[in-house]
Each structure stands twice: as C-alpha cells, then as structure tokens.
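The complex appears here minus one protein chain, its other protein chains still in place.
== chain A ==
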Amino acid sequence: MAANYEYEEAAAGEEGESGGYDPNYVADSVKSFVVHMYRHIREKNVYEIHQMCETSFQSLSERLFKETPWPSVEAIAPYVDNDHVFCLLYREMWFRHLYARLSPTLKQRIDSYDNYCSLFQVVLHGVVNMQLPNQWLWDMVDEFVYQFQSFCQFRAKLKNKTEQEVALLRQHDKAWNVYGVLNFLQALVEKSSIVQILEQEEDKEHFTSTDGYDYSGGSNVLKVLGYFSIVGLLRVHCLLGDYHTALKWLQPIDISQQGVYTSVIGCHIATIYHYGFANLMLRRYVDAVREFNKILLYIFKTKQYHQKSPQYEQILKKNEQMYALLAVSLSLCPQTKLVDDSVNSQLREKYGEKMMRMQRFDDEAFGIYDELFSYACPKFITPSAPSFEEPLVNYNQDAYRLQLKMFLYEVKQQQLLSGVRTFLKVYSSISLAKLAKYMEVDESTLRTILLTYKHKTHSVDSNGGIISNADIDFYMNNDMIYVVESKPVKRYGDFFLRQIAKLEGVINDMDRVKLE
C-alpha cells in the first residue's frame, strides 16, 4: 500500500479544542517573532528572514504550539500594522504548521486554499516588492501541491463523511479544484517569464548566478515562485499519471547542471525523484538510474549537514524511496557501469537479496516489484470531483491501483527476458534450434522472445532516435544468434590528459624549490 507522505492523516481534528487553545492570546515571544519578521521583510533582510523561518518558527512551535495552532492572524495583525501581504504570509505559515502538527478540518483546508489564492493573486499582479529566502518560496509551492494532493485523497474517502461535510464539499466545489491548482502554477510560470529568462541566461539574464535573488533593488518573489512552479507542475503531472507532459514541463531546467533548484535541498530531491520516477514509467531505465545515482551520492555526502533542519526526515524518507526505485530499475534493466561504488554498496545492503529475487521473475518476484513500487511511488490522485450519489464509497486508492497495475503489466511482459539473458551470457554464438531446446520452447516462440528482448532493451529517446540499454546484446543471421557483449571502454584519452597536467604541476613545483 502507498506509504503516507510526511504528515499524519487521522480523522479530522477540532479547531480550538486541545488544551484550552485561545486563538486570540499572543504570548510575548510570539509578538516579538512577528514584529521582527515584519521588520526583516520590510528591510529585505533575506538572511534574517531565513533564520526566523527555519529556526525561530520551529523552536517556538516546539515550545508553545506542539498541539495547538499558532494565534489567529487577527490577533497578531495589530502588531504588524495590519499589513495585508504580511498577514497572507503569516497565514501560509499558520496552515503549514497546522498540517504538520495537527489534522486539518474540511473548513480549514478550504480556508487554506483561499489563502493561497489571495497570496498568489497578489504576487501575480506584480505588486509585491519583497525579497524572500528561496527556502520559503520553495516551501510555499511544495506545500501548495502537497495540500492539493492531500485534499484529493481526503475528498475521495466519502464513506465516513458526515452530512455537513458532504454539504460543505458540494458548496465549495472550487476549493482545490484541479483546474484552479494547475492554472495558478501555470500562471506563475508565465507571468514570471521564467522560461525565457532561463533560455537567455547565457547572453543577458542573470538568474542562476544570483541564485534567483534580485540585487538591483527589485523583488525575487515572482521569478522564483515561477521557477519552483515548474517543479510543481512536474509533480502534479506525475500525480495524475501523465509522465510525458511532466517531463516536458521540466525541460527549461537543465538538471545536468547546478541551478536554483539545487539551492534548496528539498527542491533538488523532489525534482530528481519525480524525474527518475517519470523516466521509469516511460521505460527509460538508463536515464532514471543515472539521475538516481547522482542524487543518492549527493545525499550520502551531504546529509550530515542537514541533521538539524526541519527537512531532515523528509530527506531520509525520499532517500529510501529512491533506493527502492533504483533497485527496481536495475532489476528491469541491468547495467554494470552506471552506479557509483558507495551507492552500490548501500543498494546491495538494502535491496541486494530482493533484487536477486526480482530478477527471477516468478510469482514471488512480482510480489517484490509490487511491494517496492507501492512503497516508493508518489501518492497518485483522482482529480475529478466526486459524484455524491449513494452509496458513498472510498475511491482514494483507485489512481494508485491503476498505476501499479500498468507497472506490473510491463514487468510481466519482461518476464521471459531474464531467461534469455542468462543464456546469452554463456554463448558467443548459438543456433536458434539449440537455444530453443534449452529454453524448452519451439523456434517460432523463441524468435518472438528474441524480438521482445530487442524491443524492450531499445528505447525511443526524446528526439525519436533509438538507444540501446542492453548490457548484453545479439543479432541474428537467418538461424544463428551471435552474442555481442558491450565492454566498458577504457578512456585512455582523459587519463593521459590528466597525467600531463599533473606532471606539469610537479615540474613547476620543483622549479620553485631553491637549493641551498
């Protein structure tokens, strides 16, 4: 079954119940927090804003708001000149805290959507003149998509809904409507002209080099929200099962390079996770393996630096999920040279045995493919509004079940290939008749198996060309099969270049040495 995302999704909690929560009471530390935050935002002190979001907000939440929401926006508004935009930002953090620590009611979910609408409208009308930390801007887009996904799951569980909830759902049919969500993300991408900015980076635009920040007195908010919305659209399309379009949206961002997406680790991981998953479903296994390898190596080297951050748990979770996806990809498309040693040893540790069993393609193997896919896949959604006809059922698993079924169907088609691979490893040439006898099939069946092998190991790349993913390949001449093993090519050229440069360095150093 699909694992839960970061937060718990228990039955709807009550507003203002736990431990005598008074939404109007503002502790001194909270007053101080909002006053300082407001000042830092007005003064465009990005570093301080970042510290307040990452550290102060978390420690205050831990100390005072472990089981209750923060004070209502009406209560803190007087301390910040009733600033409209600040109040929208405060409410964004308020709801994010609610989703993380408590369970939102239906009314709260709807209110949160309204808040995002208002906030994005303000940004889209271009009246915002702030510089906000990338981490916060990413958190906004990330949370927006997360709450949408959460709402679709929530809405699809109709069975135990009360009459009031059903009435409220019917009444507020625009809240978290899929058109609304997608159009907002697209509007942010378009209004910010981020695609054109990224295209013109070589000549005149400076976006990546400044990490998206505007050093000429302007605002980074629209541009960076537009940029992160690209990743948002990648994510939503994966949730819908449209992997081709998901990757198309991501195209403006060059993931072979550093960029603003790597400036926030949560964004970096979300981008590569969804890129890899989409490629896996598109059967472009090599592309998936390559990117999973890179990010897993990166996390391996850098996770110690994020131990204190609020994103740490999520980083670890995604790390584990990507190892599972890597195990699946390599079982479907064995590769010898794409995975780094440190990643490979972790992979063997976690999934070595399961990978062996998956490559047997028997019933047990399908069970493992099912298990790993279900553990690691995104939480797919049914985007359409429910029909409220009796009997009310839960259909929140439908989308996931469809994607799982399609995936296992593909796995099943590849069932015969591992048998062929074993024989191809052993022979340099063999007649069809002989191989058919060993595999206990007739010749014409063997021909179809060999064609399947060719088809499944040769994928169509984004330009329409054919690339071979086969670690071991063959060709046929009438009735004979000739095996071709792809040997890893030794790169002598690079080796010599490096050694030449190194020797030059040593000679220069020696020249500098003065002898007594």
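Remarks
The rule is simple: contacts are C-beta pairs under 8 Å (C-beta built on N, C-alpha and C of every residue); 3 or more make two chains touch, one makes a residue touch a chain; residues count from 1.
The rule we apply is simple: contacts and distances are computed from a predicted model.
Between the listed names "Eukaryotic translation initiation factor 3 subunit K", "Protein LSM12", "N-acyl-aromatic-L-amino acid amidohydrolase" or "Probable glutathione S-transferase", the UniProt record for the complex's undisplayed chain reads "Eukaryotic translation initiation factor 3 subunit K". Which of A:Q196, A:T336 or A:T448 touches the hidden chain is settled by the complete complex: it is A:T448.
The omitted chain makes contact with just one of the residues A:L158, A:L198 or A:M281: A:M281.
Annotation for chain A: contacts to the undisplayed chain at residues 120, 124, 178-180, 182-184, 186-188, 190-191, 240-245, 248, 281-283, 383-384, 398, 401-403, 405-406, 410, 413, 416, 444, 447-452, 454-456, 458-460, 464, 466, 468, 473-479, 484, 486, 489-494, 497, 500-501, 504.
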